[in-house]
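Worksheet: one structure, shown below.
Missing here: one protein chain of the complex. Every other protein chain is in place.
Letters A and B name the chains as they come in the text, with residue numbers starting at 1 for each one.
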Amino acid sequence: MLRLPNPTPVSALAELVGGQAEGESGLLIEGASTLEKAQASDISFLGNPKYAEAAAASEAGCLLLPPAAKGIPGRAKSRIYVEDPQYAFSQVLWLIANAHPAALPSVSDKASVHYQAKLGPNIEIGAFSVVEKGCLIGEATSIGAQCYIGENVRIGRHCKIYPQVVIREGCVLGDRVIIHSGTVVGADGFGFSTDKKTGKHRKIPQLGNVIIGDDVELGANVTIDRATIGSTEIGPGSKIDNLVQLAHNVKIGRDCIIVSQAGVAGSSELGDRVILAGQAGVVGHIKLGDGAIIMAQTGVTSDVDKGAIMFGSPAKPRREAFKLQALYNKLPEIYEALKLVRQQLGVKTKESEPRENESRANHD
Amino acid sequence: MLRLPNPTPVSALAELVGGQAEGESGLLIEGASTLEKAQASDISFLGNPKYAEAAAASEAGCLLLPPAAKGIPGRAKSRIYVEDPQYAFSQVLWLIANAHPAALPSVSDKASVHYQAKLGPNIEIGAFSVVEKGCLIGEATSIGAQCYIGENVRIGRHCKIYPQVVIREGCVLGDRVIIHSGTVVGADGFGFSTDKKTGKHRKIPQLGNVIIGDDVELGANVTIDRATIGSTEIGPGSKIDNLVQLAHNVKIGRDCIIVSQAGVAGSSELGDRVILAGQAGVVGHIKLGDGAIIMAQTGVTSDVDKGAIMFGSPAKPRREAFKLQALYNKLPEIYEALKLVRQQLGVKTKESEPRENESRANHD
Partner (left out) sequence: MLRLPNPTPVSALAELVGGQAEGESGLLIEGASTLEKAQASDISFLGNPKYAEAAAASEAGCLLLPPAAKGIPGRAKSRIYVEDPQYAFSQVLWLIANAHPAALPSVSDKASVHYQAKLGPNIEIGAFSVVEKGCLIGEATSIGAQCYIGENVRIGRHCKIYPQVVIREGCVLGDRVIIHSGTVVGADGFGFSTDKKTGKHRKIPQLGNVIIGDDVELGANVTIDRATIGSTEIGPGSKIDNLVQLAHNVKIGRDCIIVSQAGVAGSSELGDRVILAGQAGVVGHIKLGDGAIIMAQTGVTSDVDKGAIMFGSPAKPRREAFKLQALYNKLPEIYEALKLVRQQLGVKTKESEPRENESRANHD
């Protein structure tokens, strides 16, 4: 389905990805596809051992495989062995992605750009976008349709802002930042001071901003709040998935991965290369060390050591959490064993079997 | 509060909904309301047995009731018995909804529609919407204000796209699709290949699209990512609530229900009529069989059988999960019993009672 710009021999693709070709290295590859849908002129890849069978059965003309797959049978007429087949495949995909010539960038005459905004060369600004006073937008940056770029926002070079993104006043983006549609950068932090007598919540002005490092990518409908004072910060290279919430004054280190629907509460700090899996939550005012991994749906309530892997709500180190889970799963056995022991000792059990409807887990 | 287009006798409403009238079948009904707020000229309904008392006390002139409610006392002067009173009530509401004559559809002269987009007859496109090159929009489809429809998007007939929706390039929608505001269809999937040496995450191009079947409804601020290659697919008749995340290459079957804030990670597949309750999560690369039900906040980590009902994080079959919950709730009893047993055996307990502050559950 995805066509390469030109039919390309396997040997040339092997060179592109730094791999070792095997089989018909002169075979011309015309497209890239999944293992299931690939045809004789397609290249595909094995990125996850789970799909080894699909790889063996694939009708692809060429497969990108890890060195460990050498000698394993398969139908493909050619193979390329490479350390990271998924990355190699992405290199082929870039050939395709870059083949589509981009339209010449231009500032739409339907956009509203303040005359005191400064635009670098080769900028694109889409229809119905608003760029307010004092903005500084770097060379070759593309701002899609219907975006809102508030006063004094600074955006670096070669950024890609998709349609319907909001960047509020004073926020700062590095180079090569990608922001997907619906994302809001720099809305007010959720800060209130509650009057103990009346119970009224009085708004605390949110006068800081958001600073986003180079090479950051933000998914769709993400929210990153501005700091109360100072800055909410996303370190260079970090990747944030859809519907993630980062509260005011949060600091995210370099090369972090924050998966969809995770949230980090105010003033918490993540080190470098931290991973938050989907729907994980981090309470406010804590620190997660470099390389920490927070598993899906986990709720982190206190500082986490470097490299620790945490699971559960509240979070525990994975080893401990899994051991407790295993024992939890043994509760029926424990309960029965205890009953037998008590019978043996002549103790009367005062309660009968747990009935299912005793549970409060009526949850839908 | 909600007025029928004309005062309508109970007998005619009974005919409309295919029910059996009882009592004053000539009574003229003028409006529809809740059980609590209904007045003598209103119709209301009993959809949930929890509200049986409110139904008995309601001042509605006519009640839509299930056959099982025959003979039960109540104040209403007339009743209509019908298998599915909620559905019957929705049929009355459609009378009201359709009475409001829609404005003649038109393409706003404030929209930006590429001259190479093809628009069917009776199309509506709202102010400040952008429709890019190569789009194909079917008959009688309405696109609200401020929408972004990317290049080569195909939208079927009789669709309703509310204001501020983004549909990225190449995505395909069937007929009668409804999409609510703030939703983003076809943003890039969250795909990166991490360099093991440097820890840098290298973007994998996301060159696929999203295909949405007939009669699908997407709520507000939903995110559905485009596939890496191939398509992310939502089967016909599936209904997706607000703030749901569907990752790249996910497949959703027919007539599924995905409740608010649920998320499905990359490449996972849901069969037909699967229900994900609110805030549920599904990890990547797994399959959920037809008719599976995933309860609220549940985290599904492996394949789920057809028709299975799953609960917990990590998910277990409901029966097992509830039994374990019931035993969990007995832990104080188990702990006490074990202490007594040990005392009886003359074993010294080395630890005292658990104190509340030993818990790590300090979670807010």
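By our rule, contacts are C-beta pairs under 8 Å (C-beta built on N, C-alpha and C of every residue); 3 or more make two chains touch, one makes a residue touch a chain.
It should be emphasised that the depicted structure is a prediction, and the values quoted were computed from it without experimental measurement.
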Among A:E30, A:E59, A:D188 or A:D290, which one touches the chain that has been omitted from the display? A:D188
Identify the residue among A:L46, A:L64, A:L270 or A:V283 that touches the chain left out of the display. A:V283
Among the options A:A12, A:L28, A:L136 or A:I204, the absent chain makes contact with A:I204
Out of A:S58, A:Q91 or A:Q164, which is the one that touches the chain we can't see? A:Q164
Just to verify: which one of B:G170, B:G208 or B:G299 makes contact with the chain not shown? B:G299
Quickly run down the residues of chain A that touch the omitted chain. 112, 128, 130, 146, 148, 164, 166, 168, 182-184, 187-188, 190-193, 195-196, 199-205, 207, 221, 223, 225, 228-230, 243, 245, 247, 261, 263, 265, 277, 279, 281, 283, 285, 293, 295-299, 311-314, 318-319, 321-330, 333-334, 337-338, 340-341, 344-345, 360-364
What chain B residues would touch the chain not displayed? 1-2, 32-34, 37, 48, 50, 84, 86-87, 89-90, 93-94, 96-97, 108, 110, 126-128, 144-146, 162-164, 178, 180-182, 217, 219-221, 237, 239, 241-243, 255, 257, 259-261, 272-273, 278-279, 283, 296-297, 299, 301-302, 313-316, 325, 328-329, 331-332, 334-335, 338, 341-342, 345, 347, 351, 354-356, 358-361, 363-364
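The definition used in the following text is that only the chains that are shown with their structure count from here on.
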Rounded Å distance, chain A centre to chain B centre (Cα mean): 24
